[in-house]
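Following this message is one structure expressed as structure tokens.
The other protein chains are all here in position, but one chain of the complex has been omitted.
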Amino acid sequence: MIIELKSKINPEVKKSIVAKVAALGYKSMEVNTQRSQYLVAIGKKEFDIRTIGHMAGIADIHQVSDEYKLVSKKWKVAPTVIDLGDGVTIGGNGLSIMAGPCSIENEKQIEQTIQHLVSNNVRIMRGGVFKPRSSPYAFRGLGIDGLKLWYELARKNGIKIISEVMQVSQIEPMLPYVDVFQVGARNTQNFNLLDELGKVDKPVMIKRGISGTIDELLSSAEYVFSAGNEKLILCERGIRTYEKASRNTMDINAIPILKAKSHLPVVADPSHGIGIREFVPPVALAAAVAGADGIIYETHQKPEEAFSDGQQTLDFDESSRLIEKLRAAHKLMAN
Amino acid sequence: MIIELKSKINPEVKKSIVAKVAALGYKSMEVNTQRSQYLVAIGKKEFDIRTIGHMAGIADIHQVSDEYKLVSKKWKVAPTVIDLGDGVTIGGNGLSIMAGPCSIENEKQIEQTIQHLVSNNVRIMRGGVFKPRSSPYAFRGLGIDGLKLWYELARKNGIKIISEVMQVSQIEPMLPYVDVFQVGARNTQNFNLLDELGKVDKPVMIKRGISGTIDELLSSAEYVFSAGNEKLILCERGIRTYEKASRNTMDINAIPILKAKSHLPVVADPSHGIGIREFVPPVALAAAVAGADGIIYETHQKPEEAFSDGQQTLDFDESSRLIEKLRAAHKLMAN
Amino acid sequence: MIIELKSKINPEVKKSIVAKVAALGYKSMEVNTQRSQYLVAIGKKEFDIRTIGHMAGIADIHQVSDEYKLVSKKWKVAPTVIDLGDGVTIGGNGLSIMAGPCSIENEKQIEQTIQHLVSNNVRIMRGGVFKPRSSPYAFRGLGIDGLKLWYELARKNGIKIISEVMQVSQIEPMLPYVDVFQVGARNTQNFNLLDELGKVDKPVMIKRGISGTIDELLSSAEYVFSAGNEKLILCERGIRTYEKASRNTMDINAIPILKAKSHLPVVADPSHGIGIREFVPPVALAAAVAGADGIIYETHQKPEEAFSDGQQTLDFDESSRLIEKLRAAHKLMAN
Partner (left out) sequence: MIIELKSKINPEVKKSIVAKVAALGYKSMEVNTQRSQYLVAIGKKEFDIRTIGHMAGIADIHQVSDEYKLVSKKWKVAPTVIDLGDGVTIGGNGLSIMAGPCSIENEKQIEQTIQHLVSNNVRIMRGGVFKPRSSPYAFRGLGIDGLKLWYELARKNGIKIISEVMQVSQIEPMLPYVDVFQVGARNTQNFNLLDELGKVDKPVMIKRGISGTIDELLSSAEYVFSAGNEKLILCERGIRTYEKASRNTMDINAIPILKAKSHLPVVADPSHGIGIREFVPPVALAAAVAGADGIIYETHQKPEEAFSDGQQTLDFDESSRLIEKLRAAHKLMAN
């Protein structure tokens, strides 16, 4: 059960609501986000919500049977729109395109990518400065200095930044330089990281775990929301299956299912979803017509020279053609 | 290696080719289809194909490194088009729509469905008369009499029939009444059935196994082709994964991958691919923009009263809307 | 619900029971096996079984909530023992060992294998004469002549034969020469084959599907039982997962789970379960201590020269050591 509290609620009144909820056999957790105050009440008993509905300080009450509560569409039907400023948004009616290299490599690469994005009117650039690598001997990214350089060049060109945060200690140094924190597939259930991201006022995009379920992704988002940050984006990036003809199996089903279960925007990552360069465009288009609010993919001036993920990275010509088709497909579906 | 033989090859000449191939350390298998004669030569040694290329009776020679040979795109780049007659085709540039109930139930249901298809200019109707059911106590279909009734009504209305054949003994009785034999997901590796379907001159659509790989699907098609029938269609219908929010996981990746590996047409089945009625349309559209040559889905006058699969079956209004969107999406992508 | 009928029930009495059951809103199916007569009644209503319990001709009534009925342990707690004659049984307290090559190749190979089995006091030999192969160009087995030769040599030495049947048309020719029909993993849901095997009076061992669930395996056994043959054995042989370090993932959990759900004997196939020769013995031992009633594995005089599956086949020395350890482990667990 979600109890939305009035914005200027008197602390004494709040206390009495908590006490009443406890008396009804529910445990409640107070959640304060950028937008509102909530009590999330967890319990199994059923009771007549009119018992508390009349109490002062309560704006609204919603019964949510899902295990996740605050991210559920059952209490908030209107889609959440994430505003990155300067007219850049994710969610709602548009299709957000986010593109860029797997790894941020150097100034020249950043400049070339920004130029490519600007010329295609794309406003959000992706790129990793901290890279999770399964082998300890692989390239681990340029780190915070790379991010600062990127930030400087991006800001000059009106480009927003999405980049992966791998651990709690990186949140603070990254905070001034990113517009969206990305939680990677290996960290979807890094609950401490999620808790800490709940304390900052920056959007967070959570990727589905390598073999995470749809419900686990929603519960991970619930972690961040319940810790205080409701600027959340969900990302489908393919799951691990027995099929080895592709890197992962893009779960196209997850897109309409997530949209039906949650009010949060849903982004698709076809680069990791299939992992083979020539097939990234059809999978990207499929995700767009299936209802994704955004597409995030890898592009590089020279994919064959990329530090990582070159085999699934589009060159700029392929990227430009994809952008055009994505917009046409989105427009068609919107009608 | 595939050796295409000339159409009017002298038997003595053929013998000498087989002997030469054997002398080179290859086992060869003679394949006679509706369209051509081939020798499929299997072996590991490499040799200069010029050794045999000059021989009389040989039209062309293709080296194919895939385990499947005749269905590979490596020797036949042009897409295969299946002609069902009366201007109905599958493959090539169009998008074939095939719709109908899970099970054929009775005359009224057939008539209603045909009327729905005709009014939407859809030319192929799907429906099961032999139903594979995991429980022996479930409805197993109307059988051959149901098929005959269906055939009669369909022919009057210019509708083609695709229906599942479950065992060898059903091939002969079904033959006059179907336009496409469908091999179901539980029979993808029923090699005896595949062998026998290789002996008839009717198109066969093979569904991917419940957890079959892309390569296994191609090898199953190779069975039919090498037994003499090259009128083949591949069908992606979702695979079994750990995710239980949907009935199966539609492998959208398989569509561009199959198109790249094989010259055969690729059809997508979103009804089984996601298994949830309200999400069938977005998945169908995704498959169409990902490159499918056809979409096969379940529709019924009253899905809630269907004998089987009602939970994933569209009503006629939903079906009509989907058809319109599918055609618009296909047109957009073709440009 | 399973209604066991008395052995010499009067047909009129039976009719009246069927009528009564129908009146209660249940569909019933009559099942006649080698051992007994049953009515399997399927329906959703609950009623007091005393309503029919007093009727003449009824030996016993069992309520079984599982989707599978006759193979469930809910009505038959005592384990089923399959008697192959000459003191050879599967199920009950012993551990049945079944070994032999993947494919029957020639007389010498059969003789060597039989000699190996006899010297280790193993009474059941496995081997394929019809081989399901994913490629149409691979070796497909010696066929019925190979089986006859094998039968002749086996009978002289008191060895029982288990061999795979791939299609309905093979049942009759194989019938005189096999002691157990094996249904392979690709045919677990070949329902026509299961139906027909229900009509013969020979034991049938059903392998779990390549990615079949435990419940699907039980439902497949229900097919055979409900068609009249209750001499059934279940076989765990590994499932398909994302892990590629082994050929399949042996589902060791399935062994105690199947034993708890069904009264049928459970056999484990470690050769396919892991697919790597050196690791077959530890997996075989694991299955034995987990509760398997039998172990079936591949052994060959010279695995490196086997026509098929050599990479997972033990040589005779390895096989002899494994047999000894299996018996010691089984003895330990039985105490």
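Order of writing sets the labels: A, B and C. Residues in every chain begin at 1.
Here, contacts are C-beta pairs under 8 Å (C-beta built on N, C-alpha and C of every residue); 3 or more make two chains touch, one makes a residue touch a chain.
Worth saying up front: this structure is predicted, and the values here are computed from it rather than measured.
Shown chains touched by the missing chain in the whole complex: A, B, C.
Of A:Gln34, A:Asn106 or A:Gln167, it is A:Gln167 that touches the chain left out of the display. The hidden chain makes contact, of the residues C:Val21, C:Ala185 or C:Ile214, with C:Ile214. The residue from B:Gln37, B:Asn120, B:Ser219 or B:Thr241 that touches the chain not shown here is B:Thr241.
Against the chain not shown here, chain A presents residues 27, 29, 40, 42, 67-68, 132-137, 166-169, 186-187, 189-193, 195, 209-211, 216, 219-220, 222-223, 226-227, 240. Remark: the residues of chain C touching the chain excluded from display are 211, 213-215, 239, 241-246, 249-257, 260, 273-274, 276, 278-279, 282-283, 285-291, 325, 328-329, 332-333. For chain B, the residues in touch with the chain missing from this view are 211, 240-242, 244.
We adopt the following convention: only the chains that are shown with their structure count from here on.
For the pair chain A and chain B, the fraction of shared interface numbers is greater than half, so the two copies use mostly the same residues to meet.
Located most centrally within the structure is B, per distance between chain CA means and the overall CA mean.
A separation of 49 Å divides the Cα centre of chain A from that of chain C. Between the Cα centres of chain A and chain B there is a gap of 39 Å. In chain B, the residues that touch at least two other chains are 211.
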